[in-house]
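Just one protein chain is left out here, and the rest sit where they should.
A and B are the chain letters, set down in written order, and residue numbers restart from 1 in every chain.
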Amino acid sequence: MNIFLLCGLVCFSALAITMHNLLKSAICLGVASIFLAVLFFRMGAPYAGVFEVSIVAGLITVLFITTIVLTKREGGVKERKLTNIFFLLFFIIFIMIDFFVMKGFIGNLPNMPVGSPNLAENNNFSKVLWQYRTLDLVGQICAIFAGVFSVLALFRADKKENNNE
Amino acid sequence: MTNGEGELLFVFIVLPLVVAGIMPLIGKLSKKVVPDILTNLTTFFLLAYSIIVGKQIIFSGIYTTKFSWFGEPMNISLTLDGFSLLMLVTISIVSFCVTLFSIDYMEHYGHKANYYSLLLIMIAGMNGLVLSTDLFSIYVFLEVAAIASYGLVAYGLGHNELEASFKYLMLSAVASGFIVLGISIIFACTGSLTFSEVAIGIHLVNAKYLVGFCAALFLMGFGLKAALVPFHAWLPDAHPSAPAPISAMLSGVLIKVSGAYAIIRIFLNVFGLTYALSTVLMYLGLISIFVGAIIAIGQNDMKRMLAYSSISQIGYIFIGIGTGSPLGILGGLFHILNHAVFKSLLFLNSGAIEQATGTRELDKMGGLAKQMPLTATTNAIGSLSVAGIPPFNGFWSKLLIIIALVQTQHYAFAVLAVLGSVITLWYYLIIQRNAFFGKPEEIWKNVKEAPFWMSCATVILALLCIVIGVTFPFVIKTFLVPATDILASGVSYLYNFLGY
Partner (left out) sequence: MASSTTLLISILLPAVFAVIVFLIPSKLRALRNAFSLIGAAIVLCLGFYLFGVKNAELNIPWLGMDINFDLRLYHLNSLIIMAVSVFLFLITIYSFVKMKEHPRAREYYTYLFLTVAFVNGAVLANNFVLMVFFWESLLVTLYGLIAIGNKEAYKTALKSFILVGFCDFCMILGIGILWYLTGSLNMPLAPLDPSSSGLAAVSCVLMLIGALGKAGVMPFHTWIPDASKDAPVTVMAFIITVIDKMLGIYLFVRISLDFFVIGMNSALSMFLMILGALTIIFALFMTFVQNNLKRMLAYQSIGEVGYMILGIGSATPVGIAGGIFYMLNQTLFKGGLFLSAGSIEHRTGTTDFDKLGGLRNKMPLTMICFVICAVACCGLWPFNGFVSEEMVMHGAKETGYIIFMIAAWIGTALTAASMLKAAHSIFWGKENKELSKIKESELLITLPIIVLALLCIVFGVHNYLPIVMFVEPIFYGYTGFLEHSGFTAHALNFFNPVAITSFVCILLGVIVYLYGWSKNSKNAASSSESVRSFPVLKNIYNLAEAKIFDIYDQGLKFLKVLGYILYYGVDRVIDFMYEKIIAGTVRVVGAILRFAHNGYYANYLAWCIGGLIIIVAVISLLS
């Protein structure tokens, strides 16, 4: 199952980059990050997952889409073939390297220091969030604020235009 | 080392956040005046407070606060040491000048309250970043500052701004991804995220290649934030597109806090600067210096030229840090402070010129020195500083870096760094000649000097350029030596921190 999720993640990420329509690429990125979040949850990293969902998949995607809608340009950037090929080449090389490194890494995963509170089995999400990562919570609040204000800021022109009309 | 009782350090994060939160409400009541005053008060308070707290640090060493909520201790620990303090003061100085500048400058953008709240969140994010003590917190606050900056870059809402913001966001997202990947691997290896435990964990597990891989990931992720070549591509678009005070903030502080600070802190204190890392840092720095400088020469857009120059100057910081010698680190840190001062000065000036003339094209300007004497003077001071002309501040930091390069026997690097400095002088002379001197253009006859608050902000920064330059022994002694000590002691700093 995880493998499929991983494949989905990689596919959607690659799609997001190579897609010519900005809107579609933004949505792809959002989907990819949701895949990532699910992966996080499944692998027992709930707080990373929460973060991924709230920030990347949620806010950033919203921001993306707003931006793109506001640009009002269909199709957006036209890419040259060469750069795409270039990019794909690097991307594939990187995935290969990544694969080997990770394989080596997982094979020789060093022993974890025992007693680290974050790794205890019985931690549920809220406990993780409240007890051990309080500062991150503040950070999250900041981030949400930032996102909301950004959206507000970006939409203010629309209001102006509407008023003018 | 002292452990504080109260919420002292937490103020740096919470105060701007709270003010940002109530700002839209205030904005409903008063469109301009109250947000102006409130924001400036906040930034001024942060500046004053950072200096007050800083004094404590200088006298009594590292300072840690644990935050408690109604008497119940919470798992928030913030640490202020010399290095954090340096960054905190830098952030505070620049943000104060930027908010001062915004009073007049942001008039025509409208929705000042909204703008201020984003700016304050960015400041909160940066403050959080420099105070936090674990990798994941760094990441979170990095994102906070970044998200606020996306919104601010696109604040003009023109097509260029939005496209730049989008590009910035896309590349930043990739960087964030790699940072998270790096953090996860570290977490998997050591089972912890706090700097001190990670430092010890890495030492214990002895996984050289894995740490190297993580370092590469961090270098790419944070290096993208810091706009190191070849990860710099977003910067020349994003920085010129933002409103001038935001460009000043981004170029002056954000790239250093979210890029340079993170890299320096993690590499020097957590991983320990190995030969490989030092080499990579120095080469990246050198490439950045030249790529940034050479492209800057060909630019016609003033802000774009400044943006490329930022890339070049970031290169100096990294080349200094990369030497790993105390003097090089000192020079690098000094250059962080100096670059923050003069680059924000230059960006603010570019904003003043843009507002007065409506253009950023250098070949359209000319002879503005007569109409805008103050801006011309401050700009000249900033340009001379950045080009490293004595006795301005930029000279001393570059000198320290070059001396460190010679001391560590990187002669070729030293020569090239000097050469880069010459190229820098070249394109700043281009700015100065085209914009301020040269033939006065007829169309600019009615151009007026920048409004009061804008001039005020630039004059403060220009004075800082001179004051830091003249009293550099004092600045080095009070601010930079404590920071350098912490970095130069490397990983052992954190060992001591835990009492090992």
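The definition used in the following text is that contacts are C-beta pairs under 8 Å (C-beta built on N, C-alpha and C of every residue); 3 or more make two chains touch, one makes a residue touch a chain.
Remember, it's a predicted structure, so these values are computed and weren't measured experimentally.
Of the options B:Tyr63, B:Phe195 or B:Phe213, the residue whose C-beta touches the omitted chain is B:Phe213. Touch with the chain that is not drawn comes from one residue among B:Leu327, B:Leu346 or B:Ile423, which is B:Ile423. Touching the chain that is not shown, out of B:Gly158, B:Gly298, B:Gly358 or B:Pro390: B:Gly298 (per the contact rule at the top). Touch with the chain omitted from the figure is made, among B:Leu86, B:Met170 or B:Ala369, by B:Met170.
Counting over the whole complex, chain A has residues 17-18, 77, 79-80, 83-84, 86-87, 89-91, 93-94, 97, 101 touching the chain that is not drawn.
Hidden from this view is one chain, which touches chain B at 167, 170-171, 174-175, 178, 208-209, 212-213, 215-217, 219-220, 223-224, 230-231, 233-234, 236-237, 274-277, 279-280, 283-284, 291, 294-295, 297-298, 423, 473, 477.
The working rule: only the chains that are shown with their structure count from here on.
Those residues of chain A lying in contact with chain B across their complex are 22, 29, 45, 48, 51, 55-56, 59-60, 63-64, 67-68, 70-71, 73, 77, 101, 104-105, 108-113, 116, 118-119, 131-136, 138-143, 145-147, 149-154, 156-157, 160. On the chain B side of its complex with chain A, the touching residues are 13-14, 17, 20-21, 24, 67, 74-78, 110-111, 114-115, 117-118, 121-122, 124-125, 128, 132, 134, 136-137, 140-141, 143-144, 147-148, 150-152, 154-155, 157, 159, 162-163, 165-166, 169, 173, 176, 180, 184-185, 188-193, 197, 201, 204-207, 209-210, 213.
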